[in-house]
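With one protein chain held back, the other chains of the complex are shown just where they sit.
For clarity, chains are labelled A and B in written order, and residue numbers in each chain start from 1.
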Amino acid sequence: MKRVGIVFLCVALILGFQGFAMAKTLKIGTLSPLTGPYAQDGTDILQGVKTAVAVYGPVKGYDSVEVIPGDSACDGGKATMAANKLINSGVNVVVGAYCSSATEPAQIPLMEAKVVQITPASTNERLTAKGYEYFFRMPPRDDVQAWSTVQFLEKKLKAKTMALVDDKQTYTAGLTENITKFAKEKNLVKIVAHEYITPGDSDFTAVLTKLKRIDPDVVYMGVYQPEGSKMIQQARKLGMRSTFLSEDAVFHPKFLEVGGPSAEGVYLTFAQAPDTPERRDFIKTYKQMWNAKAVGSYAYYAYDAGMMALAAIVKAGTTDADSLQKVIRGNTWPGVSGDISFDAKGDRKIAHIVWVVKDGQFVPFWDPLTGKDL
Amino acid sequence: MEWSAFFLQQIINAIFLGSIYSLIALGYTMVYGIIELINFAHGELFTAGAFIGVIVLTALQQAGFVETHFILTMIIVFVLSMAYVAVLGVAVEHVAYRPLRTSSRLSALLSALGMSIFLSNGMMLSQGVSDRPYPQVFGLEGIEFMGARISNGQIFIILLSFALMIGLQLFVHRTRLGKAMRATAQNKTMARILGIDIDQTIRITFMIGPALGAAAGVMVGLQYGAVRFDMGFIFMIKAFAAAILGGIGSIPGAVLGGMIIGTIEVMWAAFLPSAWKDVTTFTVLILVLYLKPAGLLGESDAEARV
Partner (left out) sequence: MIRQELKKLVIYGFFLAILLIPMLGFRSTTFEPGRAFKTLGVFMAILILNLALKIFRNRRGKEAVVKKSWTERTGEYINRLPKTFTIGGLLLVAILFPIFGDNYVIDVGITCLIYVCLGLGLNIVVGLCGLLDLGYIAFYAVGAYTYSLLNLTFGLSFWSALPIGIVLGMMVGCVIGYPTLKMRGDYLAIVTLGFGEIVRLVLNNWDSLTAGPNGLFGMKRPAVYYPSFSEDGFAWAVYYLKSLPALYYFILVITIFTIVGVRRLDNSRIGRAWIAIREDEVAAELSGVPTTWIKLLAYALGAAFASVAGAFFAAKLSYTNPNFFLFMESCIVLCIVVLGGVGSIPGIIVAAFVLIGAPEIFRGLENYRMLAFGGIMTTMMVLKPEGLIPASRRKRELHENQEALPED
């Protein structure tokens, strides 16, 4: 009797395991800095993808969807290891990474393993210049952003002199380089100074005082949000008269929170954010799910990446990278950051607009493509 | 802006930055002077002070205290954060340094490093990964003279830090406890023979040094508007360089070192390519140490301390 019981138990276990193995799980990996100075944006990205999975609901053909987080810590070596770990866990799509210096090395194992990679934040042009067909980019590129900035300076602000400040990191240095290049084309805006700060520093009064003496029409803050928030405060305390302009890394609710009244009147370039009902729903869901006061800028892109990936998998009927990338490229997808469609290189067809901080909020200001106020 | 105003403004910037570095460097120098250990966790103690400061200040602001009793608020904020970090400092000493007092310096160094990682990650987990904004109690106004501007916050902080430094000097040279500290720093065995309680003295050092770091943390938060769990790192390296530059173990040395490092940083960025300011700071440090291996005001009996 006992022996029969044991055999029965074994059979039941084996069948049970088969049941487990039968359960088809769709695995989405995320690669973002969950530790380190950019952990806030990294967590936003992870949470954005998780929100997408929760909102999308059940995926046809799969029993469940699992989000596997990976920590890139904005470091190429760690990002590659995390990417390898995700590949081993059998992910079908990876949303990541954040820093371009982490995405670039991580591309190599992911492309070799034929995993579709969608970056919600890396903007360096080189990433889509290598001909990787499984790589897609959600935010617009640095050179596009630089072009929009220079258009704004020439046509709307009609600035004559400009000073650049950057923190010598891949993203920010790339931006200021491109701005310098575009400004030199028509030579309407003269670049009178190009100063540098150290990321992680808190005191920028020395450089700002130097700029105050030069008194340019515009000061471009090519920095990340932690430095940007401090920089604008010090600039106002010094009584600088220049107009301040910054980019999408600073475009974050934290800038408003930490900068406070000093942030008023700062112009920023960021992608369009159409105020659609879907976007408002997403904001509400996100704030509820994560008990957050505000939605980080990259959460929108991550959410769109997640939703699009799921929709594309359903449409393609498979997670095979070749068919998946064809489906993604061949269609336009709805998104909370605007409609999503990609060109042959994997860049998204999206443009920047110029925002301004007014009454403690980000308000759309000007469109570089049309030249019209918003 | 004419050159005179520019120069004056940069001097103000330098004095401000220098006083913050000096305060933090004092913490390093006091601990090193007494147990010959580089307290790697000092940067985290500095950050912890900033966090407690923001917690207390936000609470007081919500209760509406700040407008009505400004001076009292400031006192409460500073006292509470310094007291908290004093306790934390003693705890760190007890857990990570005391058992290793007889072991090699390398092991103690690593224990300090481990503590530093533990504390900074602890703060990341408990207080969140993003910047924590400081209530802007000082605003943007300031005094303007001769074309240079000094904000109210900067005036307050510079005065307070000098007060703390003078207070420390008086404590170390005029009180019994201070004398005990100096004696222990000079020769531990002799001090013990003379009846000084070594453990107690070390504990007190670990209360005062980190407390000064905490005060610096609150000041940094007040002036720069935000605190984050990893902000201690850069300050730690610069303050450590300042302490060594001035001669580690010497209190006036730490102040001098802090001022020098602050001045180099600001003045280089002011007149020369700003990208190289950190390289310059370290190069000057190395040059000074090459010429004066014990630091500017340090004792040259480095032989005795191998």
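In this text, contacts are C-beta pairs under 8 Å (C-beta built on N, C-alpha and C of every residue); 3 or more make two chains touch, one makes a residue touch a chain.
All values reported here derive from a predicted model rather than from experimental measurement.
Counted over the whole complex, the shown chains touched by the missing one are A, B.
Contact with the chain that does not appear here is found for just one residue of B:72, B:91, B:146 or B:166, B:91.
The residue touching the chain not shown here, chosen from B:8, B:23, B:74 or B:115, is B:115. Not every partner is drawn; the one left out touches subunit A at residues 34-35, 69, 71, 74-77, 80-81, 84-85, 87-88, 101, 104-105, 108-109, 113, 124, 126, 168-170, 173-174, 196.
On the side of subunit B, touch with the chain left out of the figure occurs at residues 32, 36, 38, 48, 51-52, 55, 58-59, 62, 84, 87-88, 91, 95-96, 99-100, 102-111, 113-128, 199, 237, 240-241, 244, 248, 275-276, 278-279, 282-283, 285-286, 289-290, 293-295, 302-303, 305-306.
In this text, only the chains that are shown with their structure count from here on.
Between subunit A and subunit B, the centres computed from C-alpha atoms are 36 Å apart. Only residues 35-37, 39-40, 43, 168, 195-198, 200-203, 205-207, 209-210, 212-213, 215, 225-226, 229-230, 233-234, 236-239, 254, 257-262 of subunit A touch subunit B when the two sit together in their complex. Those residues of subunit B lying in contact with subunit A across their complex are 1, 3, 6, 9-10, 13-14, 16-17, 124, 129-131, 133, 136, 140, 142, 144, 149, 151, 153, 220, 224-226, 228, 230-231, 233-235, 265-267, 269-270, 273-275, 277-278.
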